[in-house]
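Comments concern the structure below.
Every protein chain but one is kept in place in this view of the complex.
Presenting subunit A:
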Amino acid sequence: MRYHSPTSFTDAAGIAAGASGLTRFLAGGTDVLVQMRAGMVQPDDLIDLKKIPGVGDITRTDDGGWRIGVAVPGIALGANAGLKTDWPGVVEGMELVGSTQIQGRATLAGNLCNGSPAADSVPGLVAAGATVEITGPEGTRTLPVEELPAGPGKTHLAKGEMVSAILLPPRGQHGGDAYLRFIPRTEMDIAVVGCAVNLTLDGDTIKSARVALGAVAPTVILVPEAAEAIIGTTLDDAAIAKLESVAKSAAKPISDKRGTSEFRVEIAGVLAKRAARIAYARAKGEQA
């Protein structure tokens, strides 16, 4: 295995584009090293992105959004008060990843590019309307987060391309988001179902919303029908009931040792309504 530590994304793209064997990028390594050890993945070229200037930074963009570097570990997201105020749901999704030790390494970009349908930070990013900046041999492009995963372990990144930053839109006024997952334990487990809700209010009425579900399909999915169920409402009982039923019908999970398909469908509905209530309370400026 060749270990590379380029100092620019352009150089990294050049190395990746020119590599003939199996290539992996190295962010926190909490997926890559586990896969290497298990013998699942034996890269010929490992391209460490952590030496590229700026990859450890979280910066507010000119439009009031956020730019998060691809090597920012979970612990640094949680430590950023401004980001946490704007996007608590995104931060709480990432903070659920692994243990304190894993938080010291694991990144949003790695969680996304690893391509797990159960990745805990991804529903929050999708609900937030986050985009990724992608750098490759042809230059730079951006893509909505929900369009990056292509199935378990797969992404739509072309050869030589990598994510060079995660971009969150401006939070704006009267908005809130939340992420919930179900696991059988209290810590250190893979989501059986995850759900993120992001919404904005006009008075008491929901003006806009985005709902994302994890672990109920081959990729994390955006569920526009679930958003439509609550837009224009005050999240009253009827809206909650509609949201629950729409979330359940959008869930197309498999059965495995963590839960049956029927159970996952049921939980998708439960988490959607609970996450919506938390996001709503946060949008009203209440503690939740």
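In the analysis below, contacts are C-beta pairs under 8 Å (C-beta built on N, C-alpha and C of every residue); 3 or more make two chains touch, one makes a residue touch a chain; residues count from 1.
We adopt the following convention: contacts and distances are computed from a predicted model.
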By UniProt, of "Tryptophan synthase beta chain", "Carbohydrate ABC transporter permease", "Xanthine dehydrogenase family protein, small subunit" or "Cytochrome c oxidase accessory protein CcoG", the chain left out is "Xanthine dehydrogenase family protein, small subunit"
Sole touch to the unshown chain from A:I58, A:I75 or A:I254: residue A:I75
Touching the hidden chain, out of A:G98, A:G115, A:P149 or A:G194, is A:G98
Contact residues on subunit A toward the hidden chain run 1-3, 26, 28-30, 33-34, 36-38, 46, 48, 50, 73, 75, 98-102, 104-105, 186-188
